[in-house]
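Of the protein chains in this complex, all but one are displayed in their positions.
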Amino acid sequence: MNAPGQKSIGKRASVAELAARVGGLVEGDGTVEIMGMASLEDAGDGQISFLADLKQISRLERTRASALIVPSALPSFPKPLIRTPNPYAAYAKVQTFFAEKEFEPLGVDPRAYVAPGAQIGRDVSIYPFVYIGKEARIGDRVVLFPGVYVGEEAQIGEGTILYPNVAVMDRCRIGKRGIVHGGTVIGSDGFGFAPDKDRYIKIPQVGIVEIEDDVEIGANCAIDRAAMGRTWIRKGVKTDNLVQIGHNVVVGENTVLVAQVGIAGSTEIGNWVALGGQVGVAGHIKIGDRVRVGGQAGVAQDVKPGEVVSGCPAFPHREWLRAQVVFPKLPEIKKNLSALEKRVEELEKILGSRENPKDER
Amino acid sequence: MNAPGQKSIGKRASVAELAARVGGLVEGDGTVEIMGMASLEDAGDGQISFLADLKQISRLERTRASALIVPSALPSFPKPLIRTPNPYAAYAKVQTFFAEKEFEPLGVDPRAYVAPGAQIGRDVSIYPFVYIGKEARIGDRVVLFPGVYVGEEAQIGEGTILYPNVAVMDRCRIGKRGIVHGGTVIGSDGFGFAPDKDRYIKIPQVGIVEIEDDVEIGANCAIDRAAMGRTWIRKGVKTDNLVQIGHNVVVGENTVLVAQVGIAGSTEIGNWVALGGQVGVAGHIKIGDRVRVGGQAGVAQDVKPGEVVSGCPAFPHREWLRAQVVFPKLPEIKKNLSALEKRVEELEKILGSRENPKDER
Partner (left out) sequence: MNAPGQKSIGKRASVAELAARVGGLVEGDGTVEIMGMASLEDAGDGQISFLADLKQISRLERTRASALIVPSALPSFPKPLIRTPNPYAAYAKVQTFFAEKEFEPLGVDPRAYVAPGAQIGRDVSIYPFVYIGKEARIGDRVVLFPGVYVGEEAQIGEGTILYPNVAVMDRCRIGKRGIVHGGTVIGSDGFGFAPDKDRYIKIPQVGIVEIEDDVEIGANCAIDRAAMGRTWIRKGVKTDNLVQIGHNVVVGENTVLVAQVGIAGSTEIGNWVALGGQVGVAGHIKIGDRVRVGGQAGVAQDVKPGEVVSGCPAFPHREWLRAQVVFPKLPEIKKNLSALEKRVEELEKILGSRENPKDER
């Protein structure tokens, strides 16, 4: 987002150079010079595009891109090509090359507030109206956009970017190369209240949130601090926007949480899990590694590693696929069952009158 | 919200003047002077109220309002009346009249930060702690509340209001007469990651968000910028709070998104669509014009123009209404089916013993 990308920032590379960057094979003229990237439909002269999936091969017909990143198995095509088994990852890498600007640290703006005892690393960009609390530690090359709040003793690792109005509450920690999008709150109090006669008593939430390296958190999320101990977001986790993570939750490495997911307190999510949009997960359960959960599902019990589940409450996705197509036919099923009951009754009368005369007493 | 409304700000108008303003017909004394508006239950002397629907006619009995906006078909009633075919729209217009204050621009507060090269229109109100980035363009009569962030090269159209702590990221554009409620983030990165061996690679999100004229966005929403190209909110769209709009989504003209709706990437929503609260829409699908989707529904496939759907996954609303009433009876259906199977088995035995003796071998 720091990079304008679609307006040229002057970067150029030959098709062969880009192929080397992504580990792909050049087919056709590798000397063609490329100045940027766009979709197949929008790309024009001097731009490269990509086809992620052979199923969409018809999209190639009209493209005016000067070169293409394509799946290894694509039949020949009259443009300079970069063949690769993973065109989507290659697209990410080429786009990163074109979008990356040289990093120019702004330093600490005099309109920011830095409390006594806070440690600020080198080459940071701290915008106006940023607040950094006592004893906080800000790593090298960190970027804090306007309105960011970093609480007392909080830690922000090297190269991490906090977008506008992100709040990292006291003592919480974010690792290296992290990205947190606007408005997200890290370290709000967990939701804990003990009923006591005619009121609730608040349970002080004295734990923290710990976020490891290479984590990206979406906009307007809320990640609660632990009641005691830590809420723990492992390395490589990616969350979309408006995600809720309760106190003492553990989210395993490289797990992906799509928008509006909610995870209740003390639940453990494994590594490489994917939760679809609007999924809700109950508290105090375990979701195994590489589990996939369909959008809007409600997970109320442990899920074993590798399972794919859907529905509310969730059950195996394949069974859900078969059950949900029957759901609209429920009225018909009910009607047919009633009709059948009458027919059976009729048969029973006929037979009963002959076979079981005693029933007619 | 700028207008206090319920405390008088000194505006007055006769019933006849208000009727002219809404294109209604006066019945009774049109010279009665009105100083404000309130609900039928709360209105008192000098206030006008409204009845939107004849079904609620009993609410008129005890009202102490001095005049009433009513449906054209209301039988006679002993108060000064403004008759109109659309009392709800007339209410909106009269309330707007009483609530509107004269616009007094504050100018640019010295505690705001305006970067070099930013263009600021005339008669703006830019509060303390607003940040405006390089080359941003702020139209005439724009109001930016405290904590608003406007990124580099972003554009805010004439008369648009951004409430506290709204962030409009770099290069995004908002049209004229827009309203964005507090905490909303426009132009956060779309959620795109390419799996590559043992990690995810971030796909740079180099597109923008474009919001046309007369759009209102609720509080704490997130509208992601496009991967390439634009996420596009067409004119007249209204979204409620906590709405998520993914990258490259198009939301058609005058479409309404109720609170907590989530729309996944690259989906196209038509004009005059209404999505109920907490609806989830999958990515890469098309929702036709004037479609209506019931609350909490999950839309996984294209929906044709004019359809009304509900459920997860969504299907025609009328069928859903019939299916959902059967759902609670599932245990009974299952039980009855088992019982019936036994009865049929019994009948088969009786008949079989006579008709098909060979089956009993």
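We just call them A and B in the order they show up, numbering each chain from 1.
Methods note: contacts are C-beta pairs under 8 Å (C-beta built on N, C-alpha and C of every residue); 3 or more make two chains touch, one makes a residue touch a chain.
Everything quoted here is computed from the prediction, not taken from an experiment.
For the chain left out of this view, which of B:182, B:288 or B:305 touches it?
Of these options, the touching residue for the absent chain is B:182.
Given that one chain is not shown, which residue among A:74, A:228 or A:285 touches it?
Candidates A:74, A:228 or A:285; residue touching the omitted chain: A:228.
In the full complex, which of B:188, B:231 or B:254 touches the chain missing from this view?
Considering all chains, including the one not shown, the answer is B:254.
For the chain not shown, which residue from A:13, A:282 or A:308 touches it across the whole complex?
That would be A:282, which touches the missing chain.
Mind listing the chain A residues that contact the chain we can't see here?
Residues 113, 129, 131, 147, 149, 153, 165, 167, 169-171, 183-185, 187-189, 191-196, 198-207, 220-222, 224-225, 228-229, 242, 244, 246, 260, 262, 264, 278, 280, 282, 296, 298, 300, 311-313, 315, 319-320, 322-323, 326-327, 329-330, 333, 336-337, 340, 343-344, 347, 350-351 of chain A touch the chain that is not shown.
Across the whole complex, list the residues on chain B that are touched by the chain not included here.
Against the missing chain, chain B presents residues 1-6, 37-39, 42, 86, 88-89, 91-93, 95-96, 98-100, 111, 127-129, 145-147, 163-165, 179, 181-183, 214, 216, 218-220, 236, 238, 240-242, 254, 256, 258-260, 277-278, 295-296, 312, 324, 327-331, 333-334, 337, 340-341, 344, 347-348, 351, 355.
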